[in-house]
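Structure provided below as structure tokens; questions to follow.
Here the complex is missing a single protein chain, while all its other protein chains stay put.
A, B, C and D are the chain letters, set down in written order, and residue numbers restart from 1 in every chain.
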Amino acid sequence: KGGQKSFSIPEQLDTSRQYEITFWAKNDTNKTQTDIYKKAITDFQTLYPNITVNLRLYTDYGKIYNDVITNIATDTTPNVCITYPDHIATYLTGNSTVVPLDGLITDPRYGLGGSELLFDSPRQDEIIEQFLEECSLNGQIYALPFMRSTESCYINKTYVEKLGYTLPDTLTWDFIWEVSEAATAKDADGNYLINGQSVMIPFIYKSTDNMMIQMLKQKDAGYASANGEIQLFNDTTTQLLYTIAEHAKSGAFSTFKISSYPANFLNAGQCIFAIDSTAGATWMGTNAPLSDISEEAFVDFETEVMMIPQFDPEHPRMISQGPSVCVFNKKDPQEVLASWLFTQYLLTNEVQIAYSETEGYVPVTSKAQDSPAYQDYLSRCGEDNALHYDVKIKASRLLLDHVDDTFVTPVFNGSASLRSASGQLVEEVTKAVRRKKEVNAAFINDLYDDVASLYHLNESSPASAGKADLGPLPPTAIALLSCLAGAWVLILAYIIRQAMKKLRKT
Amino acid sequence: MKIQLQNLTKKFPNRNKKAQGDVIAVDHFTYEIPDGKLIGLLGPSGCGKSTTLNLICGLEKPTEGQIFFGDRDVTKLPPEHRGVGMVFQNYALYPHLSVKQNILFPLENFKGEQKLSKSEMLERASQAAGLVQIEDLMDRKPSELSGGQQQRVAIARALVKMPHVLLLDEPLSNLDARLRLQTREEIRKIQRATQITTVFVTHDQEEAMSISDEIVVMKQGVVQQIGKPQEVYDDPVNLFVAKFLGTPPINIFHGKVQNGRLTIGKAAVLPVSGIPDQEVWAGVRPEGFLLQEDGPLSCSLNGVEVMGRDISIVSTHPDCENTLIRAIAGSENGVNTASETVRFALKPGKVFLFDKNNGERIREA
Amino acid sequence: MKIQLQNLTKKFPNRNKKAQGDVIAVDHFTYEIPDGKLIGLLGPSGCGKSTTLNLICGLEKPTEGQIFFGDRDVTKLPPEHRGVGMVFQNYALYPHLSVKQNILFPLENFKGEQKLSKSEMLERASQAAGLVQIEDLMDRKPSELSGGQQQRVAIARALVKMPHVLLLDEPLSNLDARLRLQTREEIRKIQRATQITTVFVTHDQEEAMSISDEIVVMKQGVVQQIGKPQEVYDDPVNLFVAKFLGTPPINIFHGKVQNGRLTIGKAAVLPVSGIPDQEVWAGVRPEGFLLQEDGPLSCSLNGVEVMGRDISIVSTHPDCENTLIRAIAGSENGVNTASETVRFALKPGKVFLFDKNNGERIREA
Amino acid sequence: MGVTMDYRQIEKSEKRHRRITHTLVYILLIFWALVVLFPFYWMLLTSVKSYGSYNAERVPAFWPISPTLQNYADAFTTVPLAGYLLNTLIFTLATTAIMLVVITLAAYAFARLSFRGKNIAFTLLLSLMMIPNELVIITNYATVTNLDMRNTFLGLILPSVTSVFYIYLLKENFELVPDELYRAAKADGTSDFKYLWKVMIPICKPTLVTITILKMIECWNSYVWPRLVTDDPSFYLVSNGIQEIRENGFGRENIPAMMAAVVVISVPLILLFLVFRKKIMEGVSRGGTKG
Partner (left out) sequence: MKNDNSFSGSGKAWLYLLPAFLFLGVFMIYPLIDVFIYSFEEGYNFASQTSFGTGGYNYSYVLHDPYFLQAVKNTFLLVLITVPVSTGLALLISVALSSVKPLRDLFQTIYFLPYVTNTLAVGLVFMVLFKKTAYSDGLVNLLIHWFGGSSVDFIDGPYWAKMTVLCLYTIWVVMPFKILILTSALASVNQNYYRAAQVDGTSKLRIFTRITLPMISPMLFYLVITGFIGAFKAYSDAVALFGTDLNAAGMNTIVGYVYDMLYGSSGGYPSYASAAAILLFAIVLTITCINLLISRKHVHYI
């Protein structure tokens, strides 16, 4: 059974030896992010000339996760890696794989804000509490938050108003559904009235995982308990799915997986409500600095950035997400110390601010958030359509202003699957109505079963859960096995006959 | 090097659904091939000649028996170490190599002291090519050669390495008479000069007899007779050997020995001594007939075939096994082709008697 | 069906780096093969015999010239429609089919009225197999046969379909004398009975002469002489033909015609009439020598070879082209092998004179 | 046989027949050529579209409206593609060379030598083909790590130097070489090794060339394993490059850039194939032997 020994910090960083540490990072939406990592590494290496950092870039958290799993078995994990807390829960099943950071954080010399540091690191209390909280499992901290974002709704305000609605202060689901339905009206040629184009998907959600999770949270319905008990499949969920199905049927709603990036539709005037991460804000809006689509396709409209729709506008809830950094255990404590130093370095203001400026991210330290540089950045919202692109800064603001309204889902070994499962529910329902299937109780029942087994929700932790009674073999399996057995009987019979023939001959 | 074959036997599994048991291609062949001699291996198609060669050169493992080269048991030695040269019945030229490369191939296998310099090799190769007159074809690929040309390349390839033992499987079958004679004399000359022990398979008994020091006659894997060519021709041990040697073949009559005379039909054709009265096969060589106006053997004349320097008188006789009797005479002999019968006397040394049951030779006392 | 070859020419691209120009395998061959006859195609290895057959059956396209079957031009007809049967020099048996299937193969191609029932096919196949005595081998694969057996399968396969035209490329080269004679007579018999026009390639002039209605002698693609076998033997048009026919070959002497006499060395050996004085090649057939104590031609005796029914007297003469002179005599002739010389007289009909420059025959007036 | 044959008729119908089959054959060939070429055309087409215009395209266009070569320029500038190409070349050549030796020896043993347990060994070998790569890759990764060969060419190369597929293919081809040649070579005093080298390999050269090229292409395109055992960019291969280009541009799948990279990377392979096409297609000539 996996357990993590706490790490004892060496007295002194040994500067006489060269250390090489590997850092697995993810760059998601922006080339400049890579440059920021690289700059951080160069800067760090000038401070600590005996430490070399090798950067390996991934574009997908899942890939990092897969590779880490593979490397745990061969004891060749990276030193530092960007990750989701969900994943750490799995890494922790190994023996002493991930270094618990509590001791390190509080170490007076090499800890956060420690005396021996060659750079200006934040103190523990300068890290936004909620964010640090997300990185703790079973009472221990296993990662440091690196960046945080949330989701926001990017709105084509022009169209909303054209349809005769005004945006409320806080979006509600009902409002969105209503406006979306209204936007599906077509003219005689089959073009949409609202934009005169042949395509209009009023409401597109990028991450359906988040959609379902946030809806449930807003409804205060079950999702999962802190110790990994799954509550996803409940009546509220069913109710929500029915609603989604209804709107998907009328063409008012679609998802990223089924259609494509919400930004592309929004910018082309083919979508009114696009919900995506704030980390994707630079893609959103008429003046988006980054775009997948060509200039000609852009449509002029006023872009509004709002909090995601709520059921209870008084008590908004939104998810907090974003990468964290964890440190892997190595035989040489000096190496671990070097890794820890680099990890800390990622929390310095330079790195934090530079990175958060690339997208609608928010620095995870109050030290950075409150720094004049960052405040200056925020204040210049809309000055230009590049660094100070208003949609992006508005999106960041959204999280800065609502840190207290954010939540995270419980983390346990298998929580990542549960996330995927909740998204899958939405996807499946949407696909089903597109395929003109009836979404009824029976369908929902089957769907729950399918999704549960697809993501192995019934056996979330194979190492701890025992065997389940599986019941009799399904007929297909029986057919398969008997075919195999039959084939071998025939083969053996044939071979024996051949051998007998040969024997008889000689 | 002398070669000893001891009880050499080779069986192949049978495929014929009706027959059973293995095909015995070579059956307890025991023979000591004298050092430096040229041995002719003769026998009807499928009698095991090629198989015997394959056994000697090591391409087939004997089912039974042993082979000695000199005093060394080579039965289990792989062929590449036996130092034999071989011409295959189907040539087996390397299709991807030119004629020259084919001939050079065995030389390039030499190792150690034997190793030749490039120029020596070329020298040897062109010498070998010269023997069989293929100097003009050195750059062609086998597929661009006529059948006879391919065969000549194969001969050159076998000769070029001056092996200890030379095995030739119908090496001349596709050559015209002149080239055949020339090549066979070249082979003979080389063999004499180098004293390479040579086994020469041929279906042409004239060829076998003219160049072999000894001939071996086989039948269905079993050796029938071994001896000097003329001895075997003049003194066959059984009906098979008598029938096998000689073109046109020996003429076989149903005969009887009665009172010291061989009678065919009603006619007493030859006195024989010391043979008890019995039914016999009487074999008469084509040249054993003497055209005689009053000869004892009267046959109905069918015609006369001219074959270059000789004529062959074709006739029939009710007691003759052969459908046609062929008698050879010099072309200066006149035959009245208009007449219906022709009468012969028989030359005693050209008539052999054989047991009617087992075909063994019955000798006069 | 008569076959007409008109100006038939086939060239292959050359590979020899030294020589240039194409290889002319067949050179303006014009000949009308009479209907129902058996033609022997003779010539040294590589003279274009196989190529000629390939042209007739359509496997090679002529570079020039035309081929008629009967009156129809078949030059461009693909081989499968020509209705010919062929034995390939290299047999070309289908390796994946058993002997029986190989023989059945052509029959299974029959279409329309020609189509045979299964039992008829089997009947025909076993008949054909019987002709060449391979009934026992019907279930084997070609790779399990001896060379001669393979060749016999090829013959059976060609005969079984009773083609309009039968082309045989050295069909007997791997058979022993007896089987060879038998098979050749079977082929002759079938040919006579069915009147299939047949072209028979062989290097064995004896074979060619004994079964052909006409023989064609080729040299380097060019036809030298066409005629009845004995005519060609008795009356060769040039030195090449004279040398080519006959085993042992003709003996060629440097001679001179002086005052109506042929002189070899110093000895006047034969009177000739109507030939102006000139240097000549004098060809003497082996049977053209008469052992005579006081014969005009004196040769140094090398030895005597016994060849079954004959003896061959081997000698040398300084003016003879051949290294060895071979004279054939009946084995009853005694030769004193101890003596150093042997003296011959020459038979006039067996001596031919040829122009020293171009090898053309010089005929007596 | 008294069947009269109208040769003119036969010739004529034969000609017509031939013309019809020819037409059909060409229709088939052209059809398949189109099926094969279309995706390539599409790739080329996409590679000259700009990122924006590609994404803006609602209905795929069959003709580039404003072609650009920017993607090709990007392919070489955004990642050190030249260096990757060199790595790939080393990796490909080394792997292919070692593999050729290994599989030739093995195929020869199966095709020509007789030994106890040959059939069993061969069946076992065949059964190894059935192991999916995905399955063994983790253990192999552990092995290579234990041998301390991560981020080395050895680590890249060693696991792919055998291929049961090719041993099998080569063995089949070796078996097509007539037995007579083996016998002839033996009688000529040739050792097995020399026979393999001087006769088998030259005769089966077309197959070997084929295998070489197939293997080179395989190496050139291999991705999963190289990515796993190297995390040092100085050992990256072009396939990593494609992936990088695909993801690097804007974070999202930059399909046109990726297509350009694919085109660039495929060109050497296509050239390779064109150069050796004759050799690959050369039939095994077995002229010199009977039967």
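Definition applied: a residue touches a chain if its C-beta (ideal position, glycine included) is under 8 Å from a C-beta of that chain, and two chains touch if they have at least 3 such contacts.
Only a predicted model underlies this, so the values are computations on that prediction, with no experimental measurement involved.
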| remark: Given C:Gly36, C:Pro79 or C:Gly227, the correct residue touching the omitted chain is C:Pro79
| remark: From D:Val48, D:Leu81, D:Cys219 or D:Ile265, the answer for touching the chain not displayed is D:Ile265
| task | Based on the whole complex, identify which of A:Ile9, A:Leu55, A:Ala221 or A:Ile258 touches the chain you can't see. | result | A:Ile258
| field | Listed residues A:Tyr48, A:Tyr91 or A:Tyr361, member touching the removed chain | value | A:Tyr91
| field | Hidden partner chain, residues of subunit A it touches | value | 1-2, 65-66, 69-70, 72-73, 90-95, 97, 198-199, 201, 254, 258-260, 270, 413-414, 416-417, 420, 424, 427-428, 431, 434-435, 450, 453-456, 460-463, 465-467, 470-471, 473-474, 476-477, 480-481, 484, 487-488, 491, 494-495
| remark: On subunit C, the omitted chain is touched by residues 57-59, 78-86, 88, 90, 92-97, 105-106, 108-111, 143, 157, 161
| If the missing chain were put back, which residues of subunit D would it touch? | 21-22, 25-26, 28-29, 32-33, 35-40, 42-43, 46, 58-60, 101-103, 105-106, 108-110, 113-116, 118, 121, 123, 125-136, 138-140, 143, 158-159, 161-162, 164-165, 167-169, 172, 175-176, 178, 192, 206-207, 210, 214, 217, 221, 239, 242, 255, 258-259, 262, 265-266, 269-270, 273-274, 277, 280-287
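Quick note on the criterion: only the chains that are shown with their structure count from here on.
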| said: Quick check: more C-beta contact pairs at A-D or at C-D? | reply: A-D
| remark: Per the C-alpha centroid definition, the whole-Å distance linking subunit A and subunit B comes out as 91
| field | Centroid spacing, where centroids are CA-atom means, of subunit C and subunit D in whole angstrom | value | 53
| message | Between subunit B and subunit D, what distance separates the C-alpha centroids? Give it in angstrom. | response | 55
| note | Two or more other chains are touched by the subunit B residues 90, 141, 144
| query | Among the residues of subunit D, which are close enough to touch at least two other chains? | reply | 290-291
| query | What residues of subunit C sit close enough to touch subunit D in their complex? | reply | 69, 72-74, 76-78, 81, 83, 90-93, 95, 113-114, 142-143, 150, 162-164
| request: Write out the stretch or stretches of subunit D touching subunit B in their complex. | output: 178, 180-181, 183-192, 194, 198-199, 202-203, 205, 285-291
| field | Partner subunit D, residues of subunit B touching it in the complex | value | 54, 57-59, 78-81, 83-86, 88, 90-97, 105-106, 108-110, 141-144, 150, 157-158, 161, 167
